[in-house]
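Below are the structure tokens for one structure; questions will follow.
All protein chains of the complex are present and in place, except for one that has been dropped.
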Amino acid sequence: MTEPNTSNAVLVKKLVLAVVCMFGFGFALVPLYDVFCDLTGINGRQINRVDASQTQLIDKSRLVKVEFATFTGQLSGWRFEAVEPFVSVNPGQMKAVKFRLVNLNKDTANIQAIPSVSPGTAGLYLNKLECFCFEQQLINPSSETEFVMQFFIDTALPKNIKVMTLAYTLFEVENQAVVYPAQEQNNDRS
Amino acid sequence: MLIKTKHLLNILLLVFCFPLAASETATSSINLREGVTDISHQVYDLHMTIFYICCVIGLVVFGVMIYSMIFHRKSRGAKAANFHESLKVEIAWTVVPFVILIGMAIPATKTLIAMEDADESDLTIIVTGSQWKWHYEYQGHDIDFYSLLATPEQQRSGQWIKGDTYLLDVDRPLILPINKKVRFLMTSDDVIHSWWVPDFAVKKDANPGFINEAWTKINEVGTYRGQCAELCGKDHGFMPVVVEAVSEADFENWLLSEKDKILQAKAEEQKWLAMNMSKDELMLEGQQVYTAYCAACHQANGQGLPGAFPALLGSPYVTGPVDKHIEIVLNGKSGTSMQAFAKQLSLKQIAAVVTYERNAWGQNSGDLIQPKDVNQIVKSGL
């Protein structure tokens, strides 16, 4: 036998450590994925939550059409719509749009709106100052609520993107303890 | 000797039957179809190019191999040579494939970039998948409808002869204009589905909670059929996609007539609210609705699939108070496959199916539910 450089015990320990690390890595992929999405715009799921100090100069040379799509998913007894189906804005221009949510049910519900942007890369340049999707919303029965969403398009938006779609899907959250709130990320790229 | 010749024959047969097969036309049952859009033609050309490249590589590699199998056989007295490496050859067969790959990557990249550019479309269709049907919404036109499999159950179970469009027929196809850039926004209400029309070379996953986009520009009038392409549960094989492409003028007319129909339906619904339907009417319509919307899970006999989908026969919803029964049909049960049918069915249909469920399969509760009863439950929510 060749003289082993390392004893079996040491080697096994190293390998077991590698296994444990890779198990951890599997879970680390979850936050890594968010970072990755933030960088590449996979799935258009990132929200760039900014504050007023991060506003930009308005780029008047072009207009971007921002369309809104609303989905109630599996919920029933809800009406959810954008007051204006689309807006045209200059990059850098602050814009506030309204969404109307009608609860036709007899129960109070805890609602979470999940945003998604298409094309995915456009999501990188959608900066929101205010959005009902930032947190869960407690909605009274038989009520009508109006939400304001305030945003501006980053002036760095690639020239070839002229239209983007912002979709919201409603979900009812039964238990308030959401273990993994990955959606909201601060982005201070600007 | 005989065996060896057979072996060779087999290999030759395999190598040659693929190109033969591929040389047939667009309607071929053994090759990709060329489709009816510019993109689908590009995709087809790419497919054929790569296929022919593979054939050439295959012929060269297998040719050399077969040559040595014939001429370098021990039984022929071949003596083994001694070489076992050659840097030049090894570099060559690393570099040459690499160059071929670059040659393939260039057209592929071009096509891909064109496929992913859904900007500046003329019409947007919001496609929503749910177990096991598609929902289409014409953005900005106030038109939306569900599209369900229309192949009769009797064809599936073999009682009737299967038609030409077996499993590829829907009750309401998606109507699209030709020569217009149509954008699709995909999403799903439950699990992941995938919307696929081979003739457009469009296949995109519908992910719950997220939107995806794809686009097409159809060149020819016609009916194009596809299927869901992502396993989405029990009836994954039974949610076809049918698109009817019509001329631009026909499309405009269709939009108008569709808007008319919606108004008529609303008027009709008011009428139904005022009158009482007979048991026979309710049961007849109820059975139709049940077969189309409920039987996939709860089964035609109402007994469900134990452990997966609950039985209706003997269920407390069906034997208990009518209100609860109507409510669950209207609102579904979250976290399960039971969908909210308020969005999918009219008041009359819901009344009929609830009546049917309470009186079918040997039950005879005598409960008759009228559209106005359903309307009351809907309204009482407010």
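Note that the chains take the letters A and B in the order they are written out, and that residue 1 is the start of every chain.
The rule is short, and it goes like this: a residue touches a chain if its C-beta (ideal position, glycine included) is under 8 Å from a C-beta of that chain, and two chains touch if they have at least 3 such contacts.
The working rule: contacts and distances are computed from a predicted model.
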* Structure fact -> UniProt lists the protein of the undisplayed chain, choosing from "Anti-sigma factor RsiW", "ABC transporter ATP-binding protein", "Cytochrome c oxidase subunit 1" or "ABC transmembrane type-1 domain-containing protein", as "Cytochrome c oxidase subunit 1"
* Give me the visible chains that the unshown chain touches, in label order. => A, B
* Candidates A:30, A:83, A:96 or A:148 - the one touching the absent chain -> A:30
* Structure fact -> The listed residue (B:64, B:221 or B:256) that touches the chain absent from the view is B:64
* Structure fact -> Absent-chain interface residues of subunit B come out as 3-4, 6-7, 10-11, 14, 17-18, 21, 28-33, 42-43, 46-47, 50-51, 54, 57-58, 61-62, 64-65, 68-69, 72-75, 78-86, 89-90, 93-94, 97-98, 101, 104-105, 108-109, 111-113, 115-116, 131, 155-158, 162, 164-168, 186, 190-192, 194, 196, 198, 201-205, 207-210, 212-213, 226-238, 305-308, 335, 337
* Determine and list the subunit A residues touching the chain excluded from the picture. => 1-2, 4-9, 11-12, 15-16, 18-23, 25-27, 29-30, 33, 40-43, 45, 112, 114, 118-121, 169, 171-173, 175, 177-184
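Everything below uses one rule, namely that only the chains that are shown with their structure count from here on.
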* Structure fact -> CA centroids of subunit A and subunit B: separation to the nearest Å works out as 28
* Name, in rising order, each residue of subunit A that touches subunit B in their complex. => 43-45, 67, 69, 71-77, 85, 104-106, 114, 116-119, 142, 160-163, 165, 167, 169, 171-172, 174
* Asked: For subunit B, which residues count as touching subunit A in their complex?
  -> 116-121, 124, 126, 128, 139-140, 185, 187, 189-190, 207-213, 330-332, 334, 339-340, 342-343, 378, 380-382
